[in-house]
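Here you go, one structure.
The other protein chains are all here in position, but one chain of the complex has been omitted.
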Amino acid sequence: MASYIAQRLLGAILVLLGVSVFVFSILHLIPGDVASLLAARSFAGVSPEYTARIRHQLGLDNPLWVQYWDFLRKALLGDLGRSFYTNHPVAKSIFEQFPATLELTGAALAIGVGLGLFLGIFSAIHHNTLIDNLAMVFSLGGLSIPIFWSGLMLIYLFSVQLNWLPITAGHGWKTIILPATVLGYDAAAFVTRMVRTSVLEVLRQDFVRTARAKGLGQPLIVFRHVLKPAMIPTITLIGLLTGRLLGGAVVVETVFARQGVGRLALDAIQYKDYFLVQGIVLLAAVIYVLLNLVVDVSYTWLDPRIRFQ
Amino acid sequence: MSAHAAAKVDDRAPLPSKRARRVAAFYRLFARNRSAVTGGVIVALVVLITVLAPMIAPYSYNQQDFTQYLTPPSRAHLLGTDEQGRDILSRVIYGGRLSLPIGIIAVAIATVFGFLFGALAGYFGSWVDAVVMRWMDVMLAFPTILLALAVITILGPGVINVMIAVGISSIPFYTRVVRSSVLTVKHMEYVTAARAVGCSEVRIVARHVLPNSFAPVMVLATTGTAAAIITSAALSFVGLGAQPPIPEWGSMLNTGRDYLRHAPWMTTFPGLAIVVTVVAINLLGDGLRDALDPRLS
Partner (left out) sequence: MDWGQPEWDHRHALLERPISRRQMLKSAAALGAASVFGPVVSARAQGPGKPSGKVTAAMYVDITSLDPGATVYIPGILILKSLVETLVELDDKGNPRPRLATNWKASPDGKVWTFRLREGVRFHDGTPFDAEAVKFTFDRILDPATKSQTGASLIGPYKASEVVDPQTIKMTFSDPYAPIFANFSNPVLGIVSPSAVKKYGADFGEHPIGTGPYMFKEWVHGDHVTLTRYDKYVNTSTLVHHKGLPYLDTVVVRFILDHQTRLAALLAGEIDFMFNVPALDSVNLRHDPRARVVQTMFTGCPTVQHVNRQLPPTNDLAVAKAIQFAVNRDVIAKIGTQSVSPVAWGPLKSSNWGYNPQVKTLYRFDPEKAKQLLTEAGWVPGPNGIRVKNGQEAKLVSATKDDKLVISELEAMQGMLRAVGLDLEIKVMALAASEELARQGKNSLSRTNWWGTDPDILTTFYHSKSIGGWNFGYFKNDEVDRLLDTGRATLEPKKRLEIYNRVQMLIMEQAAVLPLYDWVAINAARTGLQGIRFDATKYYPEWYDVTWKS
């Protein structure tokens, strides 16, 4: 088991290194001279001296590998540079906006996993009945309905027409319920399908038939024998889901006019605030990789087969 | 035996080939799946409508009529008008001409590179495999939309860049699928036989190995097109895709957002177009998957 964890850790570190290379290269893949592009942003005007000054200030005149090493070193220390446009430290901007996104993503994850687990198990048990079909329709909807559209439609229904909920922004459960539901539905669709498939598989297996033959009632079968193995793919999914949710947050934050990292990213791209974009993309990837690492390690507890590999 | 009887049975007539049998089985399974067929029909309809747009659409997509500012659906304008007095129905129809190809081309990009990398990784194995798959892991470490955003940062906004961005961010999925089906046939006898006969590696890969992955890739491509349409609409929705006055479903939703209270039809119908198209494609994809290999479902 220790070797399993070590293996996973090593893999994660390698991926993170690759991520850092990729993020670093964003700035350098941009067509044109970055220093001139950035110089044009300011009102000082584009003079060769100013452009050269910027180039030197940002270390863009160093060889690439030196720049990469600087970037990596600083990133590990938490220094993601400064936004060229506002001169605000990138790390600080991201962490200022992070709680809002975390709130939204967390709520959506809870809704998605909770709803998805329930529907997945339920529909698997009642395989090929009306409930099953409805659940499949539900999940198809989640995969097909774009969140920015469902968000707008729900805003129209609940805020404009019915006036039940405030339109946007602010704090408190009333303002988070719509965006979290929209985002959570997207996640639930995924989870439902996955859980249903794996529960169906488990239900077909021998030990379940044995349990039934022994005369155990359905709920007991479910809880004792099915839930835990069925959770494994769900846990796997959490990594993937979080990634999807983070991506969805970008759109949902725009639709519902919420603060958050998503909005920050979009503004950064609009204003060609390259360092800010770099920082956000890096953070998202790091979270994703670390989360997957945690998931992989938690397998050892969930699935005994791995423990003894 | 009489000569007459002998003439009837010809032992040398070939049996229906394995491929022909598989295709027949596929059609049977597919045709029985009602929702898949419905999906296929709807997709065909959507494609037809967008292709025939200039003939079907009642107005030009850019026809401004300021006397019809923000009018609700009526007989003259079945889906209402927008803030430039343009007919929403026409814009939705023409919008398909952008939104559909974007999805298809993005998937095409991903498929081509997926075949390339997947074949490389699966067939040659060892360090090639390690490098390619590690790189795919890195790409998969980013949420798809953020990866697309990163590409857009480099390339700048615009319809073509959205296609490229969505395409690039989908490559890892196709690579994995191709790689795993390459792995299943790599060691099969006919491959070894081909190599023994002296076929070049390229030929082996192209003619014997890759065709095995066509089926799963086709399934992935179908549902992938649906996802690509949604992702590219999302990018346009946040303003990074089609620029005005191009009608694209996502950017129409972006414009309509400011008028949600006063003209909800501006957002309802383009969104509905996305939903219908994507649902149909997904049903088609599900049906394909069920029909191609029932074990996969």
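Think of it as A and B in the order they're written, each chain with its own count starting at 1.
The rule is simple: contacts are C-beta pairs under 8 Å (C-beta built on N, C-alpha and C of every residue); 3 or more make two chains touch, one makes a residue touch a chain.
Keep in mind that what you see is a predicted model, and the values were worked out from it rather than measured.
Partners of the chain left out, restricted to shown chains and counted across the full complex, are A, B. Although one chain is not drawn, the whole complex shows that of B:Pro73, B:Pro101 or B:Gly239 it is B:Gly239 that touches it.
Within the complete assembly, B:Arg257 is the residue of B:His77, B:Lys186 or B:Arg257 that touches the hidden chain.
Seen from chain B, the chain kept out of the figure touches residues 62, 64, 66, 69, 83-84, 157, 239, 243-245, 255, 257-259, 261-262. Not every partner is drawn; the one left out touches chain A at residues 40-44, 83, 85-88, 93, 96, 166-170, 175, 257, 267, 270-272.
Following the convention adopted for this analysis, only the chains that are shown with their structure count from here on.
For chain A in complex with chain B, the touching residues are 11, 14-16, 18-19, 21-23, 26, 29-31, 140-141, 143-149, 152-153, 155-156, 160, 243-244, 246-248, 250-251, 254-255, 265-266, 269-270, 272, 274, 277, 280-281, 284-285, 288-289.
Of all the residues in chain B, the ones that touch chain A in their complex are 134-135, 137-139, 141-147, 149-150, 152-154, 226-227, 230, 233-234, 237-240, 250, 253, 256-257, 260-261, 264, 267-268, 271, 274-275, 278-279, 282-283.
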